[in-house]
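One protein chain is absent from this view; the other protein chains keep their places.
A, B, C and D label the chains in the order they appear, each numbered from 1.
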Amino acid sequence: MLLLDLLLMLLIAYGFGFLYYGLYRNLSARVHGRFGPSLAQSFSDSIKLFVKEESTTFGWMFYLGPVIMASGAVLNVLFIPFLNQGESLQGLSSYGNLIVVLYLMVLGPLGNALGVGSSGNPFGVMGVTRGLTRLLALELPFYLAAIGVMIDAGSADFGIIMQAQSTQSNMFAHPLLFAAAFISFLGFMGKSPFDVVGAPQEVYSGPATEFSGKFLALLMSQSAMFSFAKLLLMVNLFWGGADHLGELVAKTFVLFVAATFIGSVYARFSTVQSVEFLIRIPTLLGIVGLALL
Amino acid sequence: MFDAFGSSALLHQAITLLCFIIFGVALFGVLVKKNLFNIFLAFSIAEAALFLFFIGNHYAAQLQAPILFEGLSRFDPAVMVDPLPQAMILTTIVIGIAVLALALTFVIRYYKLTGHMRIDEMDELGEDR
Amino acid sequence: MDEGFIPYQQSLEDEEQSIKSTQSVIEQAIAWFRAHSMFVLAYGTGCGAIEMPPTFTSRYDIERLGVVGVATPRQADILIVSGYCSPKTLKRVIRSYEQMSEPKYIIGLGSCTINGGMYWDSYNTIKKLDDFLPVDMYVNGCMPRPEALIEGFVKLQEKIRANSSEAGYIQYRTRYAHYRANQERLFGTQVQPRYEENFAGMNL
Amino acid sequence: MSLLYFVLLPLLALFLMPLYRKHLHIISVMLNLTLLTLALTCTHTLPMVERVAVDLPFAITFVLERASWLLLTLFTLIMSLVSLYHLRYGNDKALFVASTMLGVGVSGLILSHDLFNIYIFFEISSISAYLLTALNQDVKAYGGAIRYMIVGAFASLFLLLGIMLIYLSIGVLDIGAIAERFGLIEPRLQFLILLSLFIGFGIKAELFGLNFWVADIYQASRSSVGSLFSALLSKSYLFVLFHLTYLLHVSPSQLFFLGLIGALTFVAAEFSAFKSHESKRIFAFSTLGQIGIITLALSYADAMLSAAALMLILTHAVAKTALFLALDLLERHFHSSHSTIFARFHAPFLMGIIALAGLSLLGIPPFAGFVAKLSILTGLASLEAYGAVALILLISLIEAAYLFRLLTGFRQGTGKERLYVAWSHKLLLGFMVLLLLGFGLMPEPLLQLCQAAAASMLGGNHVPL
Partner (left out) sequence: MFHFEATLLAHLFFGLSLLVILPLLRRRDLVLHLLLLLSLGILFYASSLATLFIGWEMMGWSSYFILASSARVATLQRYILFNLGGAFALLGAIALLYGFMGSLEYRDIDASLLPPWAMNAIALLLFVAVFVKSGIIGLHDWVVDSYSEATPLFSAILSAILSKAGIYLFIVMFMVLLKEGATEPLLFEIMAWLGVITSIVATFKAISQDEMRRLLAYSSIAQIGYIITILALMQGFALEAALYHTLIHTLIKLLLFMNIASIIAITQKERFSELGGMIYHAPVLFLLLVIGIIALAGMPLLGGFNSKFLIYTALLEEKRALLLGAVMFSSASAFLYCYKLVYGIYLGQRPQEASLHVSPKSYYLPQLLSAALLVLLALLPSLPVGYLSVIGVELGFAPLDDSNLFILQSAFGSFHGGALMGAFGVAFVALLGLLQLAHSKAKKVKDPLDISYCGEVPRSETNLHFGYGMGYELHRISFIAPLLRHHSRVLWDRLSLIASDFSALLSSLYSLSAQHVTLLALLLFTLLLLGGQ
């Protein structure tokens, strides 16, 4: 039963991940005044990459990098409950908690970074370095917000955190923390203005430089699932989770559309700029939010 | 200051004053003279001043010399001058001469090695030597 | 051969018929996905580079067809050689092509890639790209407009769906000696590493 | 068993020199070992009083109580060790004469219970010190000896003045008698006397303000002689100074002044050594530093602190002797005592000795120096002298800085010369370090001895007259 539940969660994450990814491309095309590709375009892309005739690899670590990354994403999906009540779609959340998930979020990228590094391509490492440098500023506001939420709920357990929001969601109870977390969430989603990591021309796509075929396909799939996991995390932490699947879709959709629209209209920050921005505004918001707690 | 030392207070004070003048002269020599020989000579003078001061302050005109001869078989402070200072001074003089001799030996040896005996030119010791 | 739109349309339909007849369902599906997701490495070798930004942006929006630009050859399916190539540039073009994963296709953009175009008598540009790399689709004109390029993509989509053994990358593999000889003639001692060597690697 | 042996035996050995002029080094060893044995046999008969009386009060009195016994044993031990060290280098007439005389001088100094005798032994030890300084018979040696003589003569002038004033005022010279009658003297004269004695002994005991000659003298003399100066000479003067201080019941403010001088000695010496590159000067400064601490500790006139100070005298003497003897080995090899020689030789045993003795000197466990230092610190703390504790700890860091700079000879490197160390020397130095280690690990017996000694030192005049 648990296995079925887990599979269902993965399927939902995978499906909605790609759907949202397609939606993102479509929506930003609309913002640009284009029609954009079909909703399934990203899915097609990933399938096509899976069925390329060949994929270049540089050795076993390069091979394992995307696998670790995808495993990380899978774990993230499994350890975040989809719903705030009932037995189903809770995944393995009772075996972990928010702190575990916060750390699981970096496990995949670090594993992938090993793969990138083993290719020996300097551009890949540049991208990884940018990612890690940005990460150190990106996580700070999110952590501050998460700390606030945990202290407020008195637990790091997702169930209790969502329970604590049954009367008033954290978004309204702690708007500053929400703001901090949201800005940092934008960065986690890798959207503009925080998308300097994979700058296509400047650093030749960054970490993804050497990945081709099925590796790229795996990376795309995990990215879709990972995005959904991040949406879930935000929904659970600040919007009290969802009572049923419909509410979940609605909430994640709203969050996603907001992130997409912001991403579509902002220019890219350089690494230094993004670090300085994140350290200043959202971090200050977070500190003030914690002080008001 | 030295009233307690018997009746020759004035004499004692005069001797004390004189000795301290000599002592001062000697100290001046010790501190100012540049020739090593002169310096050690000054030390001798200072010592002599001290001896004089000590012996002089024990001199009492009405007392006898502390010499045991017929009729005088034991030291009697009422009759004799205190003999101990004399013994002490004799010993000290001996020591002083010994030290002076040793000092002059060193000065001579030093002069033979360096060709000078001026204290302000002694620069063989110190850091980086 | 007939000219004009109608016979051309007809020929397309004929081809579609033949695809259906020769391929299994899975192969058809694979081909469909490949045709509808094309990652393009747009190599701006010559003046054709100016035509590509409009093609990709709001005015012509080629993303509708599933065409996306990528930065590195590893991820690309299609290489657009946009105009004349000097040997210096060609070296990089060949290298980029060789680093792409199969199946991979080349679009030659503009007349220069066909016969040298206005550089027909230049001693420092190549005249016929096909001597050095297998071109799958020529889009002629000097310069061709984005519409033409889009049509080229549509045509290439059909070719991909046809999954014929005539595809350029198969040609390059099977007739490598020919291409290599031409490259060596052009570059002399400064020739690139051999394609076979690089890709005769083990299968993990 | 007579206390006179400690003075007469060496003098006898000196007078009979022509009988065995070829074997002076052996005689020296035998003599010193005999004296050491004699000193050790006195353990159970303390306190001992010996009078060579003409007629009271005209008598020469020797007193051996707990404190002086401790120092006497130490002195004979150090003399034995140094003479054993020199055994290998054969007959040396000048060294024999000077060192034996030094033995006479320092033994007499601590044994004498009579101020004039103290003066005589003061002079004897001074003269032998001048001789020891000049042993090398080169420009440095004579220059150093001359400097020493100028300063020493100055000191003896003041000592003599003090003694004369005492005798003029109260007519006695026996220390016990002086202690009884000292209060009768007019206060201003009292002060003058104390000051003269302070200048006289202070110069010789190397206290701050009066000790600016020390580094030059150590530098001028041989390293092995340095061990005698450092372990015997300055300590005996210091002992007499404080013996008199305690007996004469000086005022608390004067004790405080002595403590201040001690602290200044310590600070100035350690800072001076910080930049020095001449190892003999460094060791001289280090000796000054230890004297400063000892003076500081003794100035509190507290039983526990005085015991700790005595302990420090003992451990410092042994450690310094080991260091100076090791330095002597180096100096004989390199004909230099610049601190760079420590990095130029390869002799693991010798390096180990230097390191361990240095650690003891610094007061680092588990060596005996640590016990002394810890006792001093805890003693100071129990007197609530936290400033002194802080000062000692802070300045000890400076001490560590220069001592460990010498120890960088431990580093491996090129250009190292293999240095041969004889077995006898290894045994000797090893014995000293083992002594330090042993008393560091089992300090109780030594501490008890020191406590008893401190009690007798502070207890005033307990010798019945």
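Throughout what follows, a residue touches a chain if its C-beta (ideal position, glycine included) is under 8 Å from a C-beta of that chain, and two chains touch if they have at least 3 such contacts.
Small disclaimer: the values here were computed from a predicted structure and weren't measured.
Chemist: In the complete complex, the chain left out here touches which of the visible ones?
Modeler: A, B, C, D
Chemist: May I ask which residue of B:Leu31, B:Val79 or B:Val94 touches the chain that does not appear here?
Modeler: B:Leu31
Chemist: Looking at A:Ala13, A:Ala29, A:Leu144 or A:Ala181, which residue reaches the missing chain?
Modeler: That would be A:Leu144, which touches the missing chain.
Chemist: Check the options A:Leu27, A:Ala217 or A:Leu255 and report the residue that touches the missing chain.
Modeler: Hidden-chain contact among the options goes to A:Ala217.
Chemist: Give me the chain B residues in contact with the hidden chain, please.
Modeler: 27, 30-32, 39, 119-120, 122, 125-127
Chemist: Please identify, in ascending order, the residues of chain A that touch the omitted chain?
Modeler: Touching the missing chain: residues 49-61, 63-64, 66-68, 70-71, 74-75, 78-79, 92, 95-100, 103-104, 106-107, 110, 113-114, 117-123, 125-126, 128-130, 132-133, 135-136, 139-140, 143-144, 147-148, 150-151, 154-157, 160, 204, 209-210, 213-215, 217-218, 271-272, 275-276, 279, 286-287, 290, 293.
Chemist: If the missing chain were put back, which residues of chain C would it touch?
Modeler: That gives, for chain C, the contact residues 30, 72-74, 91-93, 95-96, 99, 101, 192-193, 197-204.
To be clear about the criterion, only the chains that are shown with their structure count from here on.
Chemist: Greatest Cα-centroid separation from chain D: which chain?
Modeler: C
Chemist: From the mean C-alpha coordinate of chain B to that of chain C, what's the distance rounded to whole Å?
Modeler: Roughly 119 Å, centre to centre.
Chemist: Multi-chain contacts only, two chains or more: what residues does chain A have there?
Modeler: none
Chemist: In the complex of these two chains, what residues of chain D are touching chain B?
Modeler: 55, 58, 116, 119-120, 123, 126-127, 130-131, 134, 137-140, 142-147, 149-150, 153-154, 156-157, 160-161, 164, 167-169, 171, 173, 186, 189, 216, 219-220, 276-278, 281
Chemist: Using the touch definition up top, name the residues of chain C that touch chain A in the complex.
Modeler: Going through chain C, the ones touching chain A are 30, 33-34, 36-37, 39, 57-58, 61, 63-66, 68-72, 74-75, 77, 99-103, 199, 204.
Chemist: Could you list, by residue number, the parts of chain A that touch chain C in their complex?
Modeler: The touching residues are 25, 29, 32-38, 41, 44-45, 47-49, 51-57, 60, 63, 200-201, 204-205, 208-213, 216.
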